[in-house]
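The complex is shown incomplete by one protein chain, all other protein chains being positioned as in the whole.
What follows is chain A.
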């Protein structure tokens, strides 16, 4: 704590040290396993998410092997290929990205950044993780049940998701839906924590407009997730009824295997509405935390205040609200009313405005900044490039007339991998390199990190940039083998092989990253409390890694916003948020 004359603090309410009744662990089990400390829960979330993410990575390898060298790998049959697609998509979007950004970074950063001792409901927070773990285990178990995991595509569209003939129709789809329901229940418990902690748990002086953008991003994304996940919940429950109890919510009358099925009259389109009412906000649930984190990375490593802070906040809130009225742009080819298409194309293009504002502000923050090309900064720059790339193809696909011909081609695959696959993952990596020193007290190895960055960034481009071209050629997505199709030239097959090799190399680089994380835990350079000279509160904790309860006897007091970098006339090029103004500091005191 900084010394402040007592009369200055007279008008400020007391530090309310006992505001959160901290649960004090009594044994090893409650300290490290069934812990109620948000930081431990964050690490648990992160490790689980990354572990299941590695499974999804291997699945993408298998898919790429089949696409690049069709016919070579006899153990990948068409059913399995569909199962790999489905599980890869589902794991990456929900079980990795959502869980890692909100459960991992949210849990770690929110209490520290707002100056709280812990989340407001630590017990529910702990339950949240264990239910998430259960959801992951159910998901993993589908690989081992008869018939294997579902192969319905990550959108799980009925009717094919539950018809015989679709892979995983027996048990896979049921367990998939159960796993999603569990995930949503677990997430809601965590989400309530993140929202209420930001609303109610902020320390003295931490007004909303002094919050780091990371917290704004995670907060808004959590609010969206709390409101959007029920749509997936409703869709999952109803589909489960259709599959198990023979109702016809989504299932139309159809002939199955030569016989009139038991279903009748249901609406597959209804499922699509429900799914995308969740599915589109989900894109921003992943993107907004990434936007927030990358803003902080850029500001810190360019030693410059974030350009247009207010505009950034408004854009985050605006994007969050807008994202609920664009869902049907995923359904242009579903046969819906063309007038709806016009409406949703318009809202989709409007949402590009706040997004573009954010991109301009990141670039203007870099402009004439004191740019340090640290690894987090490299990843942040890679994010901007990738995101702009993916965002621009999004403008293509947002228009009905362009989307209809491109809809089922590799162009869409390239677009969404750029914008919500590679771009957020760049931020995840940047954030891990940035905050790993706080979590463990040690720096990640620099050489391995640079190797990891360049291989991942260039490799991801080598995979997904040519994929746009394949899409424009008309190469369809979701096909196990495109065979000797007349309109696909031989060069496209060579390109596919090239992309597959790139994918294998990128995957290998992730193993280097995992090795780096484990190695640095024991052998990494000691980091100290604030290795990046950052202003936000999490770097000002008395201990590193922060102890249970985060702060010493008293909570920090905040005097300024989160971006006082390179302030003219200041002794250092950063001023921590909890450093009192010069006028309040007694002469001769620090700094």
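Quick notes
Everything that follows uses one rule, which is that a residue touches a chain if its C-beta (ideal position, glycine included) is under 8 Å from a C-beta of that chain, and two chains touch if they have at least 3 such contacts; residues count from 1.
The criterion applied here is as follows: contacts and distances are computed from a predicted model.
Between the listed names "Cytochrome-c oxidase", "Transport permease protein", "Formate dehydrogenase subunit gamma" or "Acyl carrier protein", the UniProt record for the complex's undisplayed chain reads "Cytochrome-c oxidase".
Note on the undisplayed chain: of the listed residues A:83, A:214, A:305 or A:456, the one touching it is A:305. Summary of contacts with the chain left out: across A:70, A:230, A:261 or A:476, the touching residue is A:230. The chain omitted from view is touched by exactly one of A:221, A:274 or A:319, namely A:274. Chain A residues in contact with the hidden partner, per the touch definition given at the top, are 8-9, 11-12, 120-121, 188, 192, 195-196, 199-210, 223, 226-227, 230-231, 233-234, 237-238, 241, 245-249, 262, 264-267, 270, 273-274, 277, 305, 309-310, 313-314, 317, 321, 324-325, 557-561, 563-564, 580-581, 584.
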